[in-house]
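Notes for the one structure printed next.
The complex appears here without one of its protein chains, the remainder shown in place.
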Amino acid sequence: MQTHILKHSVYLKSGYSIVGPLEGKGPLKDYFDYIIKDDTMKEKTFEKSERKLLQHIILGAIDKAGLSVRDIDLFIGGDLLNQIVSSSFTARELELPFVGLYSACATMTESLAIASLFIELGIAKHIVAGTCTHFSSAERQYRFPLELGNQRPPTAQWTITGGGASIITNEKSKIKIYAVTFGKVIDFGITDVNNMGAAMAPAAADTIKTHLKNTNHSTKDYDMILTGDLGKLGSEILIDLLEHENIILGKNYADCGCMIFDKTERVFMGGSGAGCSASVLNSYVLHKMLKGDFKRVLIVSTGALMSTTTSQQGDTIPGIAHAVELVLDTASEKDKNTQSSNKKKIITRSKTTKIIKKERQND
Amino acid sequence: MDKNKRNVNYNLYVESKVPKTKAWPSLVKAFILGGIICAIGQGFFDLYTYLFPSLTESEVSTCMLMSIIFITCFLTGLGVYDIIGAWGGAGSVIPITGFSNSISSPAIEFKKEGIIYGICVKMFTIAGPVIVCGVVGSIVCGFIGLFM
Partner (left out) sequence: MINILDYVISFLVGGFICFLAQILVIRTKITTARILVLFLIIGMILEVLNIYAPFREFAKAGASVPIIGFGATLARGAITASQEYGLIGVFTGGLTASAGGIAMAIFASFIFALIFSSKTKRGGH
């Protein structure tokens, strides 16, 4: 079975997001927890900056949940760099048990889904799931040197600088993870690396279709259906593809890549990267859910599973999409207040806050 | 349904969905930028002819190209050339400036991997084909010259 409806209660306790300067000017700027002004983060290389960014995100998420690093049983995550170095190096710095994943830009929902199943099985109590991307490190790995004067085709997307992390737990909290769907790898024969949206849209369509079928929901049951980084073109294709299957995506559908940037920014089809859905989920979506605006949300991060070598050798681009369904658990509100006051570990909390504050002052 | 047929159909469908950008603005920009760079080249040519009257025409031409290459590398280092390139497209690639930028940009980018493995190894990741094809092509031309 592709879809797992979680029987035991698995909760998303809190989320934390940091984005770069360009993303911080976009329409979602008020929702992000922190916007960095200098995207090198005072590091010598962009790979180091990405690492530091992820470290801040993970610490921020743990701190926001009122926990300390020692309370965390597992860190599940990944990123776009070769051998997912940013995540594993972050796990080294934070001395956390680590499960590394790679689903390209679908890493956020994949880590959320796996974290939920770990909690469901009772293996862990608190899991932090997160990912981030950095425009400049992705650019130098996947495309061209930053200073090369080349034009991007109109279908290109813009890897965002930023990311987010969530704390998944079995403690009662407002947002419950209802079901997860692991997607199939789907390839419709797109070879153009500058048109990722078209390569990933069939995977997203398949995952959404499967999820709706297995949970017996229709698109109208959701307050929001979000795809990760299909971009403008990709989401138009997704709407068309689902229409063929008699699934109508209405006004409750949006794409994180389109949401994160202003129309005035010249980013072509919109944002992309693992950090795209991670930052939007952990800022905008959680914020809206906690406010009660959204009661049921489906998040489908999409990833393109190619490497520079395969695309140079002319292979087509396979896509993948994982879905996570979040519901607002209104009944738990009362319990949560009593629980969280018991659980607050003031000493450890202030310690992590201090670290973050100190690091931020250095920025 | 047959997978190949599905893929072909999907590719055709995507092709029809890709927004058609107006080609004219970018063509005009390429024309203007390429033209300006060549006119600047002519300026250097006249300058060197005036300053060094003893040089032959091909020597002056080499000096002119070297000046343009040097300026482009400098602009690349300042982080200006990628903005010019994004504006002018092929107008920045086809003049010798494009060759120069494609050598200096990876050199600057991969400096972080060290001088030997970064700058020296990665310098020709983009312009390497130009030098290889240039050398191979010139040798072929040389053989042709033997029989001319």
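As written, the chains take the letters A and B, and residue 1 is the first residue of each chain.
Criterion: contacts are C-beta pairs under 8 Å (C-beta built on N, C-alpha and C of every residue); 3 or more make two chains touch, one makes a residue touch a chain.
Just so it is clear, the model here is predicted, and its values are computed rather than measured.
Enquirer: Among A:Thr3, A:Ser68, A:Ser88 or A:Asn194, which one is in touch with the chain left out?
Expert: Here the residue in touch with the unshown chain is A:Asn194.
Enquirer: Just checking the interface: what residues of subunit B touch the absent partner chain?
Expert: 23, 26-27, 30-39, 41-43, 45-46, 50, 58, 61-66, 68-70, 73-74, 76-79, 82-83, 85-86, 88-91, 93-96, 98-100, 102-105, 107-109, 111-112, 115, 119-120, 123, 126-131, 133-135, 137-139, 141-146, 148
Enquirer: In the full complex, which bits of subunit A touch the chain not displayed? Write them out.
Expert: Touch set of subunit A with respect to the missing chain: 22, 39-40, 46, 135-136, 139-140, 144-148, 150-151, 153, 158, 161, 192, 194, 265-267.
As a convention for this text, only the chains that are shown with their structure count from here on.
Enquirer: Quick check: how many Å separate the C-alpha centres of subunit A and subunit B?
Expert: About 38 Å, centre to centre.
Enquirer: Can you check the complex and tell me which residues of subunit B touch subunit A?
Expert: Contacts found on subunit B: 4, 6-8, 10-11, 13-14, 17-19, 21, 26, 76-77, 79, 81-86, 88-89, 92-93, 98, 101-102, 104-106, 108-110, 112, 126.
Enquirer: Provide the residue numbers of subunit A that touch subunit B in the complex, in ascending order.
Expert: These residues of subunit A touch subunit B: 44-45, 140, 144-152, 154-155, 187-190, 195, 198, 202, 233, 236-237, 240, 316.
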